[in-house]
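I'd like to ask some things about the structure below.
Here the complex is missing one protein chain, while the rest keep their positions.
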Amino acid sequence: MITNPFDDDKLHEECGIFGIYGHPEAAAHTVLGLHALQHRGQEAAGIVSYNGTQFFSQRHHGLVGDSLSSEEVIRTLVGDSAIGHNRYSTTGDTLMRNVQPLFAELSGGGFAIAHNGNLTNSMTLRKSLIQKGSIFQSTSDTEVIIHLVATSSYPKLVDKLVDALGQVEGAYSLVILTQKKLIGIRDPLGIRPLVLGETEDGVPLLASESCAFDIIGARYIRDVEPGEIVIFNEDGVKSLKPFPKANQRSCIFENVYFSRPDSLTANTSVYEIRKRIGEELARESGVEADLVIPVPDSGTPAAIGYGRESGLPFELGIIRNHYVGRTFIEPSDNIRHFGVRLKHNANQPQIKGKRVVLVDDSIVRGTTSVKIVEMVRRAGAKEVHMRIASPPTTHSCFYGVDTPEREKLMASQMTVEEMAKHINADSLAFVSLDGLYRAVGLAGRNNDQPQYCDACFSGDYPIKLTDRDGGEDGQLSLLAEQG
Amino acid sequence: MITNPFDDDKLHEECGIFGIYGHPEAAAHTVLGLHALQHRGQEAAGIVSYNGTQFFSQRHHGLVGDSLSSEEVIRTLVGDSAIGHNRYSTTGDTLMRNVQPLFAELSGGGFAIAHNGNLTNSMTLRKSLIQKGSIFQSTSDTEVIIHLVATSSYPKLVDKLVDALGQVEGAYSLVILTQKKLIGIRDPLGIRPLVLGETEDGVPLLASESCAFDIIGARYIRDVEPGEIVIFNEDGVKSLKPFPKANQRSCIFENVYFSRPDSLTANTSVYEIRKRIGEELARESGVEADLVIPVPDSGTPAAIGYGRESGLPFELGIIRNHYVGRTFIEPSDNIRHFGVRLKHNANQPQIKGKRVVLVDDSIVRGTTSVKIVEMVRRAGAKEVHMRIASPPTTHSCFYGVDTPEREKLMASQMTVEEMAKHINADSLAFVSLDGLYRAVGLAGRNNDQPQYCDACFSGDYPIKLTDRDGGEDGQLSLLAEQG
Amino acid sequence: MITNPFDDDKLHEECGIFGIYGHPEAAAHTVLGLHALQHRGQEAAGIVSYNGTQFFSQRHHGLVGDSLSSEEVIRTLVGDSAIGHNRYSTTGDTLMRNVQPLFAELSGGGFAIAHNGNLTNSMTLRKSLIQKGSIFQSTSDTEVIIHLVATSSYPKLVDKLVDALGQVEGAYSLVILTQKKLIGIRDPLGIRPLVLGETEDGVPLLASESCAFDIIGARYIRDVEPGEIVIFNEDGVKSLKPFPKANQRSCIFENVYFSRPDSLTANTSVYEIRKRIGEELARESGVEADLVIPVPDSGTPAAIGYGRESGLPFELGIIRNHYVGRTFIEPSDNIRHFGVRLKHNANQPQIKGKRVVLVDDSIVRGTTSVKIVEMVRRAGAKEVHMRIASPPTTHSCFYGVDTPEREKLMASQMTVEEMAKHINADSLAFVSLDGLYRAVGLAGRNNDQPQYCDACFSGDYPIKLTDRDGGEDGQLSLLAEQG
Partner (left out) sequence: MITNPFDDDKLHEECGIFGIYGHPEAAAHTVLGLHALQHRGQEAAGIVSYNGTQFFSQRHHGLVGDSLSSEEVIRTLVGDSAIGHNRYSTTGDTLMRNVQPLFAELSGGGFAIAHNGNLTNSMTLRKSLIQKGSIFQSTSDTEVIIHLVATSSYPKLVDKLVDALGQVEGAYSLVILTQKKLIGIRDPLGIRPLVLGETEDGVPLLASESCAFDIIGARYIRDVEPGEIVIFNEDGVKSLKPFPKANQRSCIFENVYFSRPDSLTANTSVYEIRKRIGEELARESGVEADLVIPVPDSGTPAAIGYGRESGLPFELGIIRNHYVGRTFIEPSDNIRHFGVRLKHNANQPQIKGKRVVLVDDSIVRGTTSVKIVEMVRRAGAKEVHMRIASPPTTHSCFYGVDTPEREKLMASQMTVEEMAKHINADSLAFVSLDGLYRAVGLAGRNNDQPQYCDACFSGDYPIKLTDRDGGEDGQLSLLAEQG
């Protein structure tokens, strides 16, 4: 049997995006920004640059630091403006033609676009566009936006864009590069993040997270607002809000897991939020124990918070092996739950005979939790108490996060007690939804008008799911293309 | 200095195409057909198959026998119908997205197309299509046909096709695969070849040349006629001739060099034609000599004919090295014209002290002829008489053959006497245009209504050159895409 | 300018080794053991197995999990005994023929060997062996051992081995596989580690560290003793001590940095030792501050210990980017010390306005420390106090650790005060050598008969450096081999 240690039982963000306007080394900075955003997508990456006359494109599978960062590659990305994209792809969908930024030759000139999010009516729109003669080159929902722009009857590009986005439903943060402009757009609910920054010399920047600014010594200015279109051209910056006003519903899971702890979201430290979730957990469901241990690395800030609030010592009771690999043969005589030990090892002398609190960020399918608890028990723990820094994940996300089918989400199938039993923990507790809202700085969830998108915890979907509800499955005639 | 031995100073056909309808091993047969047509294009190859539900595609750089023929690849090309394409590409234009067959999802379903030829108004049409909202994914003129079909207002596919082809100018032999049909089309003048065949079991086939039928034990039936659309579907075969009637003008150079000698063209043996050209040459410009030597391998049949007619012994006076390579460093102290010896070596004992007639198929830039004559002289030939199995190549081709700019064609810049002097031959003669027409079986060229396209020899272009004359250069916004 | 983010200013262990005797899945277990030892060498890895009749070998560049772990590879490594090796290579020396295990056909049969350590008289021995007719296939010092064995006049293999090892000087932990035996050997001073374990079913194991046992659910028994030869064959296990008795001088740096924190060394937890070093540091050179921050990841246990002892809060003030890459272009306008931010980012909200204690494991060249301090200052730290969990590294290692020339070691060129100033820290302190000995559980260093090899801190080299002192530079006739 073969075990893939990459299957780490986590939700995955589907993209990171970056843009820069008017810098002599635009491509080199975009590479660095994408490297800092690598946690948002590791399957492929691409950059499009523009030099005032021509566009240049490089799109590759693999990590930014392997495929895009060489001098040889950057030398081909001429020009002082650029946009870039990191891609996380769902299984099977690894075609190069889906790697972003996508580029099209429109009647007004070249148009490059990078997208973080997911449209919920893209198949419906696609069908109608094909009917009118559009030919799609990718299976990406992003291409729907391009065709809507290309066939819009408005004469000006920004009007075409507003026309096009007026027809799409779903979550989208976009960076767009044309012959004259860099454009950043966030959907009306602001589901996926997009932040604005500038270099020390005042060159404007766009990125999914502020950590992409830190790496190039630039500073975070503010979040792009929900429904805002920010346009940079040679005359400076312009901000439009052409869409009907809506209440913000940013993704709360960014705070739990997706964003890097050193990023700022709405001017707040993600690391600080995670420590506060740990403190909430300690208050809501503290337990008598000898030490608190993070499940590395995503559980660490919450474990520090838990330890601080509870007074329990924080120890690295699980050591992570930073080297990974593609596949490993599992020896047939091996003890159960082999896979987890490819990445984690119990630090036995710390654990033996102790009552331990394990802190993890979330439980998705639950497969890893089962293995982690068993590993800690085998190392001699007297009691194992699992504490989770998010509420139970009960619903799938359709707004740009790769989640399993609902039936595979452990929390959609079991009560917390059943889950505790299943993973063989002496106790299991999740932070409450209100506790999570408190950790991000609110008094709790406003159930009449929730301040965040928390559909994965609550099933409250703020944008309708047209394709899913209409049965559009996106089946294509060309099943497989290789080469 | 680096010498590329592939630069063999020949004209190059730009493609070979193949189609099969209703055979359980459609892809395996297409691979073999493309292998037999490999001489028409070596840069890339592709196949699209259809299994009644889905299309499957494989497109790769390199030779058919290296990239498409493995069991692993063929296993993915499911279905009982398939089309295939061999591509010869002009410099720099090596993008995978240009490798054919091209595929598009049209409103009526999937549509795959493979094209041999060249459209002369594609840039003009492309500009107008972009204006209306079409987005191009390749730089290939073939994609223009797809967009014209996709945006045609006729409801039925065949009518859309006729509508689309009514707008294009140029040379095209096409094979098209849809969910219900295999279609073969030859342009109204029949410039590029397309032949019809069938397997022993009566399965219909289309191919650029009949040698693609021999390899699978199938037989040649007839040429697809100029302006004919042949449609195979489950009801059998149908032939349409929707375009205004025109006089046939097939490419005469196919007989001189492009086609394989074992192919039949209009039911005539290409090998036989070439021997007859050699005989014409011996009659038109015989010379006293000791032996006749072909420039391998393309000059061989004409040299046999020349020897037969003149009574001179035929000898392999030049030996070809069948192994080639990418680049070689030329030693600085080397004798002149080093490159030619990477591929050819004089068979000195045959040549020394002899008066030799060298027979080659054509002279393009003349660079190789200079080297060949010098090599033969260094081997001790007393006299060198060059005889060419085609008239002087004075004009570029715009109908699907890769030719240099006119100024680089030796025969457009010099008289035959100047050329003889330049290549240092004791005498040089080309077969006359009438002699060439006689060799293909006619009484001579009908100058009022020529029976072939011989623009490369005569400058008489049978189809207008809209893009060239309109200055459409096809400059694109996206200069370079890598990855 | 190009910056290689891998250059992390650390010392590097040169190898990890593993052996297993009499298990039906010997190769699959060896792959897992090598994966757990990957931190000891990432350049290449290899395995040799034996099936009672033939030996099988796989050696590859790259990580174990990429190159050796696939079913396809393991299937070729037939047999129930195997040895494996992870290699860290010094610059330029990346030939496959140097990748271990090395194999030779000796007169008594096949002989495979994997070596962790470095011989200090290998060039001298090599010269003499060549004189007698031996032909070397690698530049590895390990091959010297093989030739000494091959040419030994003793009839039995173990006697040949003792004869051969009696001539070598230096550090060596060896695993050897022959047609009948698995052999583990540690040099008389026990400089490099080698531990003994067994699976749940009693199958014997050898490894550089005990974490290689954990991953396969096996248990640590004891360290192989200095100068001990352990032999496993079908009759069971045998232990020899044929060398003159010497005082143990194990490498103390294993405890500081090389070994994984979850490994046991002489039955003591490495993680625990590192926390105790942090406690020593807090006691020896505590400073008033607001928080303690580890330089990730190697400084973390000591920072936890420092925090515990000093009462300062432990915070992740520096966030590590786990994605790396080959090279990055440094933008010309970038702020100084760009490279460090490819791997680390200051967690600004935690640091701003604070007095911070940074804890790192060691300072080698000091280049990273300069950048880290500047990064923390730019993030707004009010004071930066650097504390190092080892004494100043003043001397190069010649016993199997890749260290820079002595002149490049910062501590060999500057006083601690000068170093503090150079790295721009408000204060800098190293743990004392006695403090380090206390942390490993002794009363302090016994200067008459030191209990560890601490040459890198003290210059006290326990084994003579024959090649270096004799000027043997190992220059070879074959400068470069490619292919």
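Structural remarks
Order as written gives the chain letters A, B and C; numbering starts at 1 within each chain.
Throughout what follows, a residue touches a chain if its C-beta (ideal position, glycine included) is under 8 Å from a C-beta of that chain, and two chains touch if they have at least 3 such contacts.
Small disclaimer: the values here were computed from a predicted structure and weren't measured.
In the full assembly, the chain not pictured is in contact with B, C, by the touch criterion defined above.
Touching the missing chain, out of B:96, B:215 or B:414, is residue B:215. Contact with the omitted chain, checked across B:314, B:399, B:437 or B:457, is made by B:314. Only one of B:310, B:350, B:451 or B:466 touches the chain withheld from this view, namely B:350. Although one chain is not drawn, its touching partners on chain C can still be listed: residues 46, 54-60, 67, 73, 76, 96-97, 99, 103-107, 109-110, 130-137, 146-147, 150-151, 179, 476-483. Contacts to the hidden chain, counted on chain B, fall at residues 2, 5, 25, 28-29, 31-32, 35-36, 38-39, 42, 63-66, 69-71, 74, 199-201, 211, 214-217, 260-262, 264, 269, 271-272, 297, 300-301, 304, 308, 313-316, 319, 321-335, 338, 341-342, 345-350.
To be clear about the criterion, only the chains that are shown with their structure count from here on.
Homomeric contact chain A/chain C is classed as same-residue, with over half of its interface positions used by both copies. Averaging C-alpha coordinates per chain and comparing to chain C, the farthest chain turns out to be B. The mean-CA centres of chain A and chain B are about 51 angstrom from one another, to the nearest whole unit. If each chain is reduced to the centroid of its CA atoms, chain A and chain C end up 37 Å from each other. Chain contacts: chain B has no residue touching two or more partner chains.
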